[in-house]
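Notes to accompany the following structure.
Every protein chain but one is kept in place in this view of the complex.
Think of it as A and B in the order they're written, each chain with its own count starting at 1.
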Amino acid sequence: MVEVLPRRSALEGALEAGTFGAGGTPGLTLSERRRLAIVHVAGDAGDPAFTDAVRGRTGLDLPIEANTTAAGNGRTILWLAPNRWLVVCDGEESAALETGLRDALGSTFAAVNDVSQGRTVIRVAGARAPDLLAKGCPLDLHARAFPTGACGQSSLAKINVLVHSVDRGADGGTDAPILDVYVARGFALSLWEFLTDGAGEFGYTISPMP
Amino acid sequence: MHLIKCPWCGERAEMEFTYGGDGTLTRPADPEAASDAEWTDYVYFRDNPRGPHEELWQHASGCRRWIKVRRNTLTHEILATGPADRPLEGNAS
Partner (left out) sequence: MTGQPFRIAEGGRIDRAKPLTFTFDGRAYQGFQGDTLASALLANGVRVVGRSFKYHRPRGIVTAGSEEPNALVQLRAGGRTEPNTRATCIELFDGLSAESQNRWPSVDFDLHALTGLFSRFMPSGFYYKTFKWPAWMWMTYEKFIRHAAGMGRSPTVADPDRYDHRYGHCDVLIAGAGPAGLAAALAAGRTGARVIVADERCEPGGSLLDHAATQGGPSAPSAAADWIAQSVAELEAMPEVTLLRRCTVFGYYDHNMLGLLEQVADHQSQSQSKADPFQPRQRLWQVRAKQVVLATGAIERPIVFAGNDRPGVMLAAAARAYVNRYGVRPGNRAVVFTNNDSAYEAALDLAAAGVAVAAIVDCRAEGGALTETARAQGMDCLTGYAVVAAKGGKRVTGVTVMALAEDGDAGGKVTGGRRAIACDLVCVSGGWNPTVHLHSQSRGKVRFDDAIAAFVPGESFQAERSAGAARGTFATAACRAEGAAAGGEAARLAGFGDTPPPAPSGDEPRQAALAPAGAPLWSVPQAPGGHGKRFVDQQHDVTAEDVALAVREGYHSVEHLKRYTTLGMATDQGRTSNVIGLAILAQLLGKDIAAVGATTFRPPYTPVCLGAITGRETGRHFAPTRRSAMHPWHQARGARFVAAGMWLRPQFYARPNEAMMDAIHREAKHVRQHVGMVDVSTLGKIDIQGPDAAEFLNRVYINGFKKLETGRCRYGVMLREDGLVFDDGTVTRLSENRYLMTTTTAHAGPVMAHLEYHLQVTWPELKVHVVSVTEEWSAIAIAGPHSRAVLERVAGGIDMSNRAFPFMGFRQGAVAGVPGRVFRISFSGELAYEINVPADHGLFVWEAMMEAGGAFDIIPYGTEAMSILRTEKGHVVGGEIDGRTSADDLGFGRMMSQAKDFIGKHSARRPGLVDGHRQQLVGLTPTDRKTRIPRGARIVAEPIGQVPKSGAATPVGMIGAVTSQCYSPNLDTPIALALVERGRDRHGEILYAASPVAGITVPVTVRDPVFIDPQGERLRG
């Protein structure tokens, strides 16, 4: 039943595809990653039953090191805390992922929560992407400090965010970074307004809705 | 603005943290058995040292872990940080 219901993004109506801001070659592209399945998993990283169950369901090893991610099979696991992770899948049904993880964990002490609709994911891509986020985020987003695969939670425009360094470009440098910003749904529009206002200086493109 | 080393996330800006007060307190294991004096010490009485002080902070915009921070209240030097559920390494001064 739910499959036929369209999910309405917090940015519905706010995303207007086109090129905006200063003239010249746009310095970055803004878009929203929609219809992601995002599941919050809490558990004991030292408990093999827990880590095995997550690996069994996702095919990925939980990233144990802080501020790192694991990716493969169209899935990404992002480190949140020593006992918390986000499992993110594109093209998978979130309820199935949640149930699958819960079933795989069985009676293991863990907590699984579907948070797909409580998070909005804004993709900021392009050479000036780190400069845009640096307008309101104290994280060091330089490629040396925040390479491909890194993630970090911080504050952006006074809003709590999780930033995922998806790709730092071919040379691993500042060529064409792709940064995903995870934000609580209620703040998504406010953050979008901050980002689009701040991006004017660089010139930016908003990608059409997928 | 302080730079505080979260034991997990590394050095982060102070704005990611919230202050949680004195980090040297332990809730009496059996509050029923605690004397009024012990309880009052736990709930109300706080030292306000000039110099190193052990404090609780929460990495609220980060991993949400509560951490212990030994901070010089006079100079704002951060002398040590660690998880909140165990004693900080090193001496208090």
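Convention: a contact is a pair of C-beta atoms (placed from the backbone, for glycine too) under 8 Å apart; a residue touches a chain by one contact, two chains touch by 3 or more.
These numbers were taken from a predicted model, which means no experiment stands behind them.
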From A:T51, A:Q117, A:T148 or A:S207, residue that would touch the chain that is not displayed: A:Q117
Listed residues A:P63, A:G149 or A:G198, member touching the removed chain: A:G198
Of A:L101, A:A157, A:L179 or A:I206, the one touching the omitted chain in the full complex: A:A157
Sites on chain B contacted by the missing partner chain, in the whole complex: 1-3, 13, 18, 20, 27, 30-32, 34, 36, 39, 42-44, 56, 58, 60, 64-66, 75-76, 78, 84-85
Residues of chain A in contact with the chain not shown: 1-2, 5, 7-10, 12-13, 21-22, 40, 42-43, 83, 95, 109-111, 113-119, 131, 134-140, 142, 144-145, 157-159, 173-174, 184-187, 189-191, 193-194, 197-198, 200-201, 203
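Operating definition for what follows: only the chains that are shown with their structure count from here on.
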Centre distance in Å when chain A and chain B are each reduced to the mean of their C-alpha atoms: 31
Of chain A, residues touching chain B in the complex: 66-67, 80-82, 84, 138-139, 152-155, 160
Touching residues (chain side chain B, partner chain A) in the complex: 8-10, 12-13, 15-16, 60-65
